[in-house]
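Note that this is a trimmed complex: some chains were dropped, and none of the rest were shifted.
Per-chain numbering from 1; labels A and B assigned in written order.
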Amino acid sequence: MPADQLVQNLESALSMVPLIDAHSHIDPLSPVSKSLDDILGYHYYTELAHSAGMPQTLLAKDADPRDRVREIVRFMDRYDNTAQYGWFLDIARAFLGFEDGRKLVPADADRLFDVAAKTFAQPDWEAQVFAKSRLEKVFLTNEFDDPLKGFDTAKYVPCLRTDALVFHLDRPDTRRRLEAISGVHVRDGATLRMALARVFVHFTRNGAKACAISLPPNFHPAKFDDEHFYEQMQFHGFQDLAPGVFWLIAEYCRDFKLPFDLMIGVNRRVYDKGVYQGQDLFDQRTSLVQYKDLFNAFPDVTFPVSVLTSAQNQELVAHSWIFPNVLPNGHWWYSNTPPYIRKDLTERLTAVPKTKLIGYYSDAYKLEFVKPKYGMYRRILAHVLADEYVRPGALSETDAVALGTRLLRDNVKEVFKV
Amino acid sequence: MPADQLVQNLESALSMVPLIDAHSHIDPLSPVSKSLDDILGYHYYTELAHSAGMPQTLLAKDADPRDRVREIVRFMDRYDNTAQYGWFLDIARAFLGFEDGRKLVPADADRLFDVAAKTFAQPDWEAQVFAKSRLEKVFLTNEFDDPLKGFDTAKYVPCLRTDALVFHLDRPDTRRRLEAISGVHVRDGATLRMALARVFVHFTRNGAKACAISLPPNFHPAKFDDEHFYEQMQFHGFQDLAPGVFWLIAEYCRDFKLPFDLMIGVNRRVYDKGVYQGQDLFDQRTSLVQYKDLFNAFPDVTFPVSVLTSAQNQELVAHSWIFPNVLPNGHWWYSNTPPYIRKDLTERLTAVPKTKLIGYYSDAYKLEFVKPKYGMYRRILAHVLADEYVRPGALSETDAVALGTRLLRDNVKEVFKV
């Protein structure tokens, strides 16, 4: 049953836009999948299969990849209603020759595993995926001591991820790694600043275009004075420094002119025995008002903000409407399914200047996921543009495609200067 | 003006599915209405009429039932926009011969009262309602000292309601009732465990298939040690034991293999002078993160969770997506109207394994309400299945009906083993 013609036209036009994916976890040294196990080992599938009853036995590191794939596919008829299942079907169809309209059954696991092995082994597979996804550039998530060597930073754009610096400076290992990359032994505010400056120099010299961090619901940035840094470092094992280290990083984002991606709302390890990367949840009781001082103190830093819960989207809309330096950024994690995207996108589009809307990012671990995830987003975007702008007579089809292109591409280019 | 054909087909197919209603307040010894007063005395009608200006005079116990019905009907033209009015119209049409398309006016009260009296007096009325509603089984809400005698537990499935044990153990009357049913005089943790075990034995021997409780927004389960139980019982009048008693009940749910229905979010007696059962509201500031320890500690207990506010639905979706033992359960109370059901259902369907979705329960006090409430739900379910699955080409009509059937029936059977 076809969607209506207008939506089809819009979706089809939007699918021609070359993508710049502003956030991913791609490893540039191993950007594509080597086996179907790389696809189905993605936490969305292990989470859903486990949630639906799959034991974690086959998720062990030394388990046979083919057995693991069989098991995850075997459980799919318990979660084939989900958006994530839809992504897999898209991948199977677009990359593995799985026939349109055919139902996926457990018996398909082996065949798909073999086809994937052969397909992914092609020497130009990476280039094929770029081409088939119309992908131009993809942002990475780099640890602060990443050497940033061995890949093309024009295609793989470095992004300085600062979670460890902010939240784990009390771990000796973090400090050792910081000393190794910066050559600075941190023991007070001054040396911390020096070390961070070196990290920023390292990253910007290597083409980094953004800084990023994920934050718990109760986080509250604050400026710490040197005395406080000294006291905590010398006498309290570098503990409780997160608000102040975060603030310093914002200062360097200002000085080095990097946008600072804030990904707000995650509570880590809520389900202790969950699958790898499937242990985090959130607490809806959080507010962007916690970032009031930050947004006021750094008018020259652009803050692309992702929120984990759709209920907080209105705060994001209102802050982006009022603060010139706050921008809504994509649809993150638990809000990255059609009903939330549809709602949050519509709310943003009708109230925030269009030049500030970063529509989407893939958050992918392997390049093969760029295509199905953006595909889902474009379908929803086409629907929203049709219903909110074209049908009421506010925009022509051509202008609606231009608006969609702005969200998909133009704003990423302008905000991150890529 | 007819809905579109696809939605009609789906709704019609779903209306053939025999229902197992997983939560109600039916009295199995008096399951059906005896007069129209039993229908319109339901708190939804007294609340709305009172909210719209009706004085509470005629709600007194000794008021004339016919006068009360007249009064509630007289106020209907102030709330005939509501979903609840729609339920009443369905009942009048399906059970009382009220003509389709006719407007309800105050003058109808007397005629309907008389028709109801005659209709409900038929000796096979209960069987008729079961048949007309395609109802197979309905879960009850039984106080912990319910004798569970005199009814067919294959049709009326006992469910142990534990609010009094958890929240009112400081009332001497609760402890007397507990001693009466268990034969145990509770004076410390050990005797409390013994008494609870006897209650669970009594219930499971009599066919109970679930344990249930409603919880305030600020509730936080916790494991108490025996010393703490002793101290509170001996020296503090059994006060502040709720978190710990709750925890013990979860332990017995594990041992006796009963799912534990959590109905989260109600603040009791917010409007002191409200009508009977029309005094409770909520506080949106609550989080499922309060149940983190519980969900981790009891991996073998299934927790079907109902939340009172739609804003918390995303937490429920995400917890059900991550925790194997957490399941979204129906649409409760203030979230049991079409816009909330539509939103919450769509969010759940696209992100939680389908085998974990318990679609709906009636929460009814009289069996006549099963039909209109499930009717409302099926209409919305048909729309959502059409829009999210059939029209985009993800499911055939047949498969969409199977998915709907899973929510309506299959999962209730599997989760509660009925």
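Following the convention adopted for this analysis, a contact is a pair of C-beta atoms (placed from the backbone, for glycine too) under 8 Å apart; a residue touches a chain by one contact, two chains touch by 3 or more.
None of these values were measured; they are calculated from a predicted model.
Q: Let me spell it out: one sequence, repeated, and 2 copies placed. What is the copy number of the whole complex?
A: 3
Here, only the chains that are shown with their structure count from here on.
Q: Given that subunit A is a copy of subunit B, what angle of rotation, in degrees and a multiple of 5, matches their CA positions?
A: 120
Q: How many Å are there between the centre of subunit A and the centre of subunit B, using C-alpha atoms for each centre?
A: The answer is 39 Å.
Q: So in the complex, which bits of subunit B are touching subunit A?
A: 6, 285-289, 292, 295-296, 299, 311-312, 314-315, 317-324, 343, 346-347, 349-356, 388-394, 403
Q: Sort out for me which residues of subunit A touch subunit B in the complex.
A: Interface residues on subunit A, with respect to subunit B: 1, 3, 47-48, 50-53, 78-84, 86, 267, 270-274, 278-285, 309-311, 334-335, 337-340, 379.
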